[in-house]
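The other protein chains are all here in position, but one chain of the complex has been omitted.
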Amino acid sequence: MAYYQATKDPTTDIRERTYVPELLHGLAVTIRHFMRNLFFPRDTNTDVLNRTGTSQITTVSYPEEQVTYPPGYRGLHRLVPREDGKPRCVACYLCATICPAQCIHIEAGEYETTDASADSRVIEKYPTSFVIDELRCIVCGLCVEACPKDAIRMDTGRHTPSEYTRSGFVWDIPRLLEGPPVNHPSDPWLKRPGSERPAHAHLEKHARIGEGLVPLKLPRPAHPVRTEVTSGPVPVTKFLRD
Amino acid sequence: MNRTLKILSVAILLVPGVLFGISWAQYRVGGWLAESCPVFHTQLQLCDTGGTSLAWVSALLFHMLLFVMVLATLLTVAERKWSAFTQDRIGPERARIGPAWMRKHSFGGLPHVAADALKMIFKENTRPKAADRDRILFWLGPVLAFAPVFALAAVIPFGPTVPVNGYAISAQVANPNFGLLYVLAIASLAVYGTSLAGWASNSKFALLGGVRAASQMISYEVALGLSLVGMMVAFSTVQLPVLIGSAAAGTGQAQYLWQGSVLGLDFGVPAWGIFLQPLGFLLFFTAAFAETKRAPFDVPEGESEIIGYFLEYSGMKFGTFMISEFIEVVVLSALITAIFLGGWHLGFAGDVALAQGLGKSHPVLYGAFCGAVFAMKVVFLCWFQLIVRWTFPRFRYDQIMTLGWKVLLPLGLFNLFASAALVLLDPSLHWLAVAGLLEIAVLAGLTLTRKAPKSGSGHEAAGHGTPDVHALPAAAASAHH
Amino acid sequence: MSAFALDRITKVLPGALLDRPVDRTGGHWGLVRPDTLPAVAQLVKSDPELAFKLFLSIDAVDRLQLADNTPRFEVVYFAYSVSRNEHLRLKVRVPEERPEVPSLAHVYQGANWWERFVWDFYGIRFLGHPDLTRILMYEEFKGHPLRKDYPLRGRQPLTPERPVEDIFRGPGTSGVG
Amino acid sequence: MADAKDTVPQQAEEGELEAHLHTKRMLINMGPSHPAMHGTVRTRVELEGETIVRAIPEIGFLHRGFQKSCENVTWNQCLPYTDRLNYVSALMNNFGFLKAVEMLCGITIPERAQYIRVIASELHRIHDHLTCVGSIGLELGGFAPFLYAIEGRELIMDRVTELTGARLTTSFGRVGGLNRDVPEGWAERVLKTLDKCHELIGEMDTLLTANRIFVDRMQGVGVITTEDALDFGFTGPCLRACGVPYDVRKARPYWVYERMAFDVPVGKNGDNFDRYLMRMEELKQSEAIVRQGLKDIPPGPVIVDDWRIALPPKSEVYGTIEGVIAHFKLVMEGVPVPAGEVYDSSEAANGELGWYLVSDGSGRPYKVHVRAPGFALLSGLPRMVEGRMLADLIPTFDTINMIGGEVEQ
Partner (left out) sequence: MSPKDNKPSSPPPPAAPPAKPAPKNPGFVTLNIDGKEVTAKPGTNLITAAKTVGADIPYYCWHHRLSIAANCRMCLVESSTSPKLVPACQTALQEGMSIRTDTERVAEVRRSVMEFLLLNHPVDCAICDQAGECKLEDYYQRLDHKPSRLEGGKILRNKRKVLGPLVVLDQERCVQCTRCVRFMDEVAKEPQLGMFARGSEEYIDVFPGQQLTSNYSGNVVDLCPVGALLNRDFRFRARSWFLSTVASVCTGCSRGCNTYVDFMGQDVYRYRPRENDAINQSWMCDQGRLSYKPLNLARVQAPSLGRADDRREVTAAEALLRATAQLKAMAGTAELAVLVSPSCSNEDLLAGLTFAKDALGVRHLYVGGRPDGAADALLMRADKNPNRKGLAWVSAGLGLSLEPFAALLKAVQAGTVKALYVLGAEVPVDEAEAARTLAQVEFIAVQATNVTPLTETADVVLPTATHVEDEGSFVQEDGVVQRVRRAFPPRGSTRGHWNWAVDIMREFGFPLTYESARDVFRELSPKVPELASFGWDSEAPPLKTQRGLQPLATGADGRPPGYREFGAPRVRGI
């Protein structure tokens, strides 16, 4: 039987009927909290779950104390630079396509053939304008997932700072471009003559935000479901594809 | 630990010290006033009206304006801070004052008092257009809510009457011989403020609040009065100083019902109201809560239902409502202290000896000590009221009426008759005390024996495969195969 | 999705079911003749063997852009039977010109709001509904927004819109980009 | 004319005098901005004294065109919209929607994903019930239980943040599974959170369940009969409070609910107190489910290995043309859900969350109907409060736990 009768009538009890005893029990709870929180100093660890100590105060005094967001937290966008300082973005518009809030506006441009830097840069397309209206953004993270170039990420661990005007929330390339440069071995500009050819295109590692390394994907048999024989709880480990 | 020590030292040294100081200053100033204006003075007579000399001005200054007002003001912050502690929060701590080194400390949120006051005063004082017709009544609302409550404090003795410079100086603004009747009479005036506010705002929500307030306060007047009659009967007086009595003389609540002595200090069961009239105490406490319109009796406000009778008020007008609520808390705490908790008496540990020794040799010090004891009891009761307010949900309007008329009133009558009978039977109050202690014991017994939690704890109790099908309604049980 | 209920309907009310297809996911549903709908609803609710007492919802589908799009509208009813542990999906198809369906508000009280919802969003009238008014859109709204021919960004400034001074309308208009 | 002018005020005065003799009903507007009206619902209440004669909920203040929006985006892009239906238990909305889409696609998601969905759903059920129970306490004037509930809720939110990357609007899961696996050390933290929640729930229990004032406010208030509840389409705790044992998790078990040992509480009276008790009991049951789930969760993939449905791993997208093509097709066109229709439901915190989806074979939904439990609950509200007192409206409104987002779509 999967259902059970859970209703009850506390007023059948004399303690309940006479109001006071159960009220005193309630008071005991609050007074206990009061005394603990009054007399014992607060643990200022911003990770509330890991606080120790007798005080039970869970407030985090922002802005003096700031919670650090877990890895994979969807924060403010950033454009990932490559080694020459330009954004990795190639203006493919996938982020603008998948954005449910339609907050991304891109305009594409082409490097001139006469541009000296164009010789080694096979990606002749680049964003002349890449604008995110952070007021429209709903922080769903779909753009990060949709990017085929690892060019946009939301791993800044920050929120959009406040502004006085609406147009201040419109982030363009100079504001968005931050963080260390990132290169993947398969990047086209690394594959041209004059640059080293990757020994094995599959060996590159890329961490999806919050996920860790995604291992090499090769034709493989169906995954056998491993069963752990243990009495204790099986730790939730990362996704392992054998 | 640092924090614990700090708080304990504040609680043990600073607060009693300040209270002691206020009391001491009141006696001294009262003595000085009586001395400098002897015209008003008739004769030295203990336990008589204190108003015959100018010393009442001193009581007004120190007890009403300084103690009651300041305590009420502090309670506005204390309410937030203390509720924060019961709810695992920090509470107000952002208002900072003074030089850089002081700004590091929040001082327990105390600067918020100033910040709030400033805010209230300088906030825009709006009046809804609909309230234009009754602008005088609209203005009168907060005044009438504030004044009677504040005036209640006039008859409360904040300490014993002691001889200073040869004049009997009491810690009471006035000691009319109708004593408690004054309290009941004036307290019932406060209802005008709230109902006027509700009506003059010309707002439906405010009107509902005003009407609720009026009926609630009027209903609980009865229980409030009735619950005190037992004490009046027991001590045959309506005057508060008499009710409190004198330790030296062994009168009033200062007397011991059963006396004992340990290490030269006398211990025993004092004739405090709470021992004689626990039921009366509960009734009075409940009714007093209803009078203050605070949770669980905050139906006139009911901020999640109708927001309250002061819905349309802003600025200091709203502030007046707020402060009058806290004054009510203080005054009612003081009344309970005086009537049920033995007033300024410690009730044990050499109370009598102290009165006979120190009271004779340094009457002002003794008076100040008693004043501090009284004030500490008041502060404790204020704290208790605040905790109660933040623990309980509120009643419904009709439940309040039911409670008032169908529970408190019969209980009050029963208490009165029973007490009167016991007093008649034994004027030494022992039987009354026995009955009272029995009541307390029953209550404690009920509280300490907890019912084992019924099946509730889900899975284990529900049990795999031990279905309680029969408990399900027939339709439901048949619906499920 | 209850095939049993459809059988029962066919048996008790012959002619009430126009069609009873099975969808790709294995769900049975019945296409009900509009005028017999209240009778069918009453049957499935009160028949002790069916007891589709739990009324779930109503919605409509504008089939304008589907391959088979006549009649244009399809009102879909969902109910559940606790005793049978089955869902029931009934549909009524109505043409664009006379989008009228008998109301079920007197059979299932819960139908009241859902029918208002369908009226609001599809413009399908429920005959005999006690108070067929808009429920989510405002009274002054023109049109029925979930119809496929209602434009996605059709704006209805029937009340004057408050101008917002510094609203950002894209690069080039406010000095950005 | 002059005469008429003179007589008018006189009549008015008489009328005013007369008015004292007549009583008339007072119409007050609860909401749309009212402390106790969750979301922005407006309830027009006709009062006779303090008794509610008529209560008419008016909704639509939060209408955002959910269906219309969904019809114009790809299936996966609907997820952020589903977040915002019931924003207190967004994950259950995400997963409920995905479950229906997966049923329409005819795919089964990997076992690990099923476990994570169950765990996350139950976490959010705790989250939702804590919010509901806490706010019942709050709106009855008991602030402490509310903040205890919020404290537990906050911890769950932190865990959800670690899992999904967002506190409230999770947008978690994708058609075919999940977009990412649980982070390292998450299980231990969840267990710790549950311990803390357990303690807090116990305290709330002491503060509320045994409190005579609270019981008086809740018992026998907001009663709805079993027949009416079924008729209005009540589901979830509100229906079970009337004694009807219907829980989608038991009636049609999905994911791995079959393997979980848990029971579903059923009430009897259909009043506020039973609804409250259902939630308190379910809190405990959900906790048990989460613990079991964390114990039994198998390793493995979290999303189906089919590039027509799930995005390829990023290394494939960056490095191979096959990956990038699949990626592009999925992003541009969405998951090509086969043409057809499906009604599928899951047990959300407030009841049966039903989805009626119609696909025309393209990457975008043709029709997304959401059967939000709150809609039915709110439509039954007048039946529960009419004839009761104004103050009863508040706890009743709380116990049905209507969420504006899902009601108003």
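Each chain carries a letter (A, B, C and D) given by its place in the written order, and its residues are counted from 1.
By our rule, a residue touches a chain if its C-beta (ideal position, glycine included) is under 8 Å from a C-beta of that chain, and two chains touch if they have at least 3 such contacts.
These numbers were taken from a predicted model, which means no experiment stands behind them.
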Q) Pick from A:94, A:143 or A:177: which residue touches the chain that isn't shown? A) A:94
Q: Would you indicate which residue among D:31, D:319 or D:405 is in contact with the undisplayed chain?
A: D:319
Q: Have a look at A:25, A:51, A:125 or A:175 and name the one touching the chain we're not showing.
A: A:125
Q | Hidden partner chain, residues of chain A it touches | A | 90-94, 96-97, 99, 102, 104-105, 107-110, 113, 122-125, 131, 133, 136, 148-149, 186, 188, 191-193, 197-198, 200-202, 217-219
Q) Hey, which chain D residues sit against the chain that's not shown? A) 72, 306-308, 312, 316, 318-329, 332-333, 362
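The criterion applied here is as follows: only the chains that are shown with their structure count from here on.
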Q. Looking at B-D and A-D, which one has the bigger number of contacting C-beta pairs?
A. A-D
**Q.** chain A and chain C: spacing of chain centres that average the CA atoms, whole Å
**A.** 39
Q: Could you give the separation in Å between the centres of chain B and chain C, each centre being the mean of its C-alpha atoms?
A: 61
(Q) Distance between chain A and chain D based on Cα centroids, please, to the nearest Å. (A) 24
Q | Where chain C touches two or more other chains, by residue | A | 82
Q: For chain A, write out the residues touching at least two other chains, lowest number first.
A: 1, 3-6, 8, 15, 23, 25-26, 29-30, 33, 58
**Q.** Residues of chain C touching chain D in the complex
**A.** 1, 23-25, 27, 53-57, 59, 61-62, 65-67, 76, 78, 80, 82, 85, 87, 89, 108-110, 112-114, 117, 121, 134-138, 145-146, 150, 152
Q. Which bits of chain D are touching chain C when the two form their complex?
A. 59-60, 63, 65, 67-68, 72, 103-104, 106, 227-228, 230-235, 239, 244-246, 251-252, 338-343, 345, 352, 354, 356, 358, 360, 366-367, 369, 371, 375-376, 378-380, 383, 408-409
Q: Could you please specify the touching residues of chain A with respect to chain D in the complex?
A: 1-11, 15-17, 19, 22-23, 25-26, 29-30, 33, 48-49, 58, 69-74, 94, 97-98, 100-101, 138-142, 145-146, 148-150, 154, 184-187, 201-202, 204-206, 208-212, 214, 216-217, 223, 225-227, 233-241
